[in-house]
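Note that one protein chain of the assembly has been removed; the remaining protein chains are unaltered in position.
In order of appearance the chains are A, B and C, and numbering begins at 1 in each one.
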Amino acid sequence: MDLRFTGEEQAFRAEVRAFIRAHLPAGFSQKLKQGRKLTRDEQTEWTRILHAKGWSAPHWPVEWGGTGWDPVKQMIFRDEIQQFPAPELLSFGVSMVGPVIYTFGSEAQKKRFLPRILTLEDWWCQGFSEPGAGSDLAALKTRATREGEHYILDGQKTWTTLAQHADWIFVLARTDPAAKKQQGISFLLVDMKSLGVTLRPIEMIDGSHEINEIFFDSVRVPVENLVGEENKGWDYAKFLLGNERHGQARIGLVKARLRRIRELAAGVPDGGRPLLENHTFRRKLAALEIQAKALEMTLFRVVADERDHEKGKPNPATSILKIRGSELQQATTELLMEVIGPAACLHHDDAGPEGYDWARGSMASYFNLRKLSIYGGSNEIQRTIIAKQILGL
Amino acid sequence: MDLRFTGEEQAFRAEVRAFIRAHLPAGFSQKLKQGRKLTRDEQTEWTRILHAKGWSAPHWPVEWGGTGWDPVKQMIFRDEIQQFPAPELLSFGVSMVGPVIYTFGSEAQKKRFLPRILTLEDWWCQGFSEPGAGSDLAALKTRATREGEHYILDGQKTWTTLAQHADWIFVLARTDPAAKKQQGISFLLVDMKSLGVTLRPIEMIDGSHEINEIFFDSVRVPVENLVGEENKGWDYAKFLLGNERHGQARIGLVKARLRRIRELAAGVPDGGRPLLENHTFRRKLAALEIQAKALEMTLFRVVADERDHEKGKPNPATSILKIRGSELQQATTELLMEVIGPAACLHHDDAGPEGYDWARGSMASYFNLRKLSIYGGSNEIQRTIIAKQILGL
Amino acid sequence: MDFTLTEEQQLLKDSVTRFLGDTYDFAARTTILATPEGQSAAVWAGFADLGLLGLPFSETDGGFGGGAVEIMLVMEAMGRALVVEPYLAEIVLTGAILRHAASVEQRAALIPALAAGECRMAFAHADPEARWHLAHVGTHAARVRGGYKITGEKVHVPFGAQAHRLIVSARTSGLIGARTGIGLFLVEADAPGVTRIEHRTQDGARIADITLSDVFVPDEAVLGDTAGALPAIERAYDEVIAALASEAFGVMDEAVSMTVEYLKTRQQFGVAIGSFQALQHRAAEMFVVLEEARSMAAYATMALSETDAAARSCAISAVKAHIACAARFIGQQAIQLHGGIGVTMEYKVGHLFKRLTVIEQQFGDRDHHLDLLANAESLLESL
Partner (left out) sequence: MDFTLTEEQQLLKDSVTRFLGDTYDFAARTTILATPEGQSAAVWAGFADLGLLGLPFSETDGGFGGGAVEIMLVMEAMGRALVVEPYLAEIVLTGAILRHAASVEQRAALIPALAAGECRMAFAHADPEARWHLAHVGTHAARVRGGYKITGEKVHVPFGAQAHRLIVSARTSGLIGARTGIGLFLVEADAPGVTRIEHRTQDGARIADITLSDVFVPDEAVLGDTAGALPAIERAYDEVIAALASEAFGVMDEAVSMTVEYLKTRQQFGVAIGSFQALQHRAAEMFVVLEEARSMAAYATMALSETDAAARSCAISAVKAHIACAARFIGQQAIQLHGGIGVTMEYKVGHLFKRLTVIEQQFGDRDHHLDLLANAESLLESL
């Protein structure tokens, strides 16, 4: 047992950090620190920079453009990206649909879609959630009816993140209406430019346009865009969700935010002295740093444990990372907002460069990140998973 | 709306306080501050002092020895007793079985039992809980079978507080085994000296002997000791439990403990200066004082609301007082233990007058008071009551 | 001890509730937010008609002689409806400054117009460096012939860019942070040397940053003692925090009601999600917190009649610390139990959460007030 990183791992970390420092376009990092969104072009630009280095899909098989890194290196890479902070890879293509395609897709699908994910030529979005089916995903109602060489897709998806930028959407749709809840579902790849696809933006409480509703009105989807077998889509969806092993901890973001809090507090006046000298504040910051350490050590243990885990099989320990990761991200945005103090309430659009740039986005980030304990299997669902799958209750 | 006490109420408070100061036997208050138990004789002595003043059953009807005080005065009386601190009235007789007897009992029962409760000539204990029925009280199995002019009582009760001192026990027993869960239960008054009653002390985690198991082995109970009607005992039990309206807040004890914490902290050394000067500690104390204020104001509202509430009908708002009252009592014992610091771990029997008298009982009280969120309807049960009865979920 | 409302109080409560019910549903509010001013002149006129704008002022001053209980009732209703109009800032806070610092003549000159909604006023106090320390006044008032010249920066003045008149606190002597040496000055909003920049806030209100440079204020526009205004300011802030606590209770009450209703109607896994025990217990905890918040709002209301200023401020700090905690818990849980719909702008609960978040920090967050309390005497012994 040796809990420290090996020399090779440390060297790898330094390499990643140096690469980011050398290649990340100016301004990206500051934007992320302020909780602002990158544009589609900026995300694409960065993805292609990583792709040129061969790093745009680290966990993929080498034959499809992956790196061959072990789970520890993958974690280090992600951690450095988050800590810098640099933009994370867009998960919908690289982490979600990509592995489904290279595991269950046809050769034609692999050749057609995978290379375009690596370069973000195709921006994907996720068509799982529906208005009537939140945490109860399998209650979905969207239908796909076979007509000759097409499926006719009808229904509605919601909470579709960044769909406004998307070229493609992967959709769970019911192909056998007679089958029981989890059965009779298929996994379809749908071109967003298809006739009958419409999109309604949903404004989030932070004022951002991040999520959307998507309506399918007799959309014709070629049968070649069915992944794997008809009516087996639920299995692929479970595989997709089970691949999310340790990404949800996002500890790098937490560390970056804690550093920003300390940096800000050194400059925030608190009636004559900097807030950073206030013992109450210092205790709160220290308490969060401790929690971050506990989560990070737990992440290390889960990642080290990866080696023994079958790929694509859900590891219930990841529920711990989801719960604590989201809580800690939320707790750090709370403290970020508290540091800013009275200026935190300024609307971020108004807090322009003239005066309040330092305060920008703190309350908006706090609002926005309430989503973390809701989506991706709410924290209540995660507790049930732990109770049932780990504790056997 | 005037949330302050009236002049009359303030005068009453002063009168109660003066009476306690003048009449409470020496040493009682210190014993209570240290979380130690009074002896049976001490409890009796104090009850008789109150009885001589006409205050040993404040909420009873005047004809049976009560005071005629309104709910506000009853609350003030209780608050002053707790704050002093002086011993509280033993609830089993005065608050539990007494009201059942004067409401549902026969004239003979009233004449026989009520006067002896006022003077603590009879020490009562409560025979409700059973090993297999904790929060699920109605799952009780103790049986009472009618044989001529007697019931033959068989079964087992547990968690019976201070039964080692008791002369009488009131018992819920199943008289109709064929009836459904809450039906077929009767309310019996049982002489602890009856043949077939045995008692096994249970040692609590603080080392105290406070609770017991009681075994009934063919105990003969005269039918005249049946309260009200046979098989209606569940109604009387609900009445009894519903009478517990605001006593569970025990805010006076919380205030007394907070004062003791402050007093101790002024003398506890923390590496060169008194702990009371430590800002972290002062914040914790202030935070608990705030919570105490919130609970006290809520208590005031519930008590003021009493006037509009039918007696004996459960008021679900009392669940708030139970939850927060127990939590706050527990939180203050935590802080009491923290103030003491390293000496808190001393076993209280050993922490004799030679050196550690100031530290006595802090950790033991903390251990002992874990019971508060368990008994009297666990806090989980209380949350369910609020969800169902108040929120309609 | 009496928690029942008088007939007049009940009437007031009913009329405010009815007025807001008629004019201020979620859609109406959304429309108001989208206007350039971010507030409705019609609603403000309605408040004037109802007598709300003159409520806290004595009848001799041209008001309606309402006390802390009346303000409590109004603010609860404002909270439920998420009113963005600055009743709290303009009538409660600025009004309190007038009541406690202005002379009889000044009050006679200002209050009737304020109560009629004709003159809009704002209190400009916060210094950019103050955070929430009330004595941290950096703006300077220099004695000149016939008056003062005021220079400095004020931030976060509620609807300050739309006010006709400002009351500005400024230092006539002493170091920044000193308790003495602070005066109050009535400034015409369009006076030479006044610059105002308006910002929107996350809860839909507007605030202004105001720069004063050599703004001349004649002697007759000085309110009270030029060096001894801090006690009046502190009292005014205690009053506004008490009112804020009642508003917060109103917002929380609405959030809890909406959440419980949602739990009853939203179906998942084939049942109403309110049948899940974990969610039931969470809702129960929200209810307990709500009831405590109601109690603390009442306590704040009561504390305002305390004559010992230190005891009063202790009690108010206790309330603000408590309310901030309650607001965070209830706001977060309301969102969590609503799930996805809670984090959208399309549903009222998100706006309740946003208002609660701003309330947490307004006039000092939990840490600030708990620090004040930790440095003061025991709350137990004070009130």
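Everything that follows uses one rule, which is that a contact is a pair of C-beta atoms (placed from the backbone, for glycine too) under 8 Å apart; a residue touches a chain by one contact, two chains touch by 3 or more.
Fair warning: this is a prediction, and the values are worked out from it, not measured in the lab.
Taking the full assembly into account, the omitted chain touches A, B, C.
Residue in contact with the omitted chain (choice from A:R4, A:K193 or A:R273): A:R4. Mapped onto subunit C, the footprint of the missing chain covers residues 276-278, 280-281. Against the chain not shown here, subunit B presents residues 129, 132-136, 139, 158-159, 202-205, 207, 211, 268-272, 275, 278, 280-281, 284, 334, 337-338, 341-347, 349-351, 355-356, 363-364, 366-368, 370-371, 373-375, 378-380, 383. Although one chain is not displayed, subunit A still touches it through residues 1-6, 9, 72, 255, 258-259, 262, 279, 282-283, 285-287, 289-295, 297-298, 300-301, 303-305, 317, 320, 323-324, 380, 382-384, 386-388, 390-393.
Here is the rule we use: only the chains that are shown with their structure count from here on.
The most centrally placed chain, judged by C-alpha centroids, is C.
Each chain gets a centre from the mean of its Cα atoms; the one farthest from the centre of subunit B is A. Subunit A and subunit C have centres, each the mean of its CA atoms, that are 39 Å apart.
Centres computed as Cα averages put subunit B at a distance of 42 Å from subunit C. For the pair subunit A and subunit B, the distance between C-alpha centroids works out to 53 Å. In subunit B, 279, 283 are the positions where the chain touches two or more neighbouring chains simultaneously. Residue positions of subunit C touching 2 or more other chains: 370-371.
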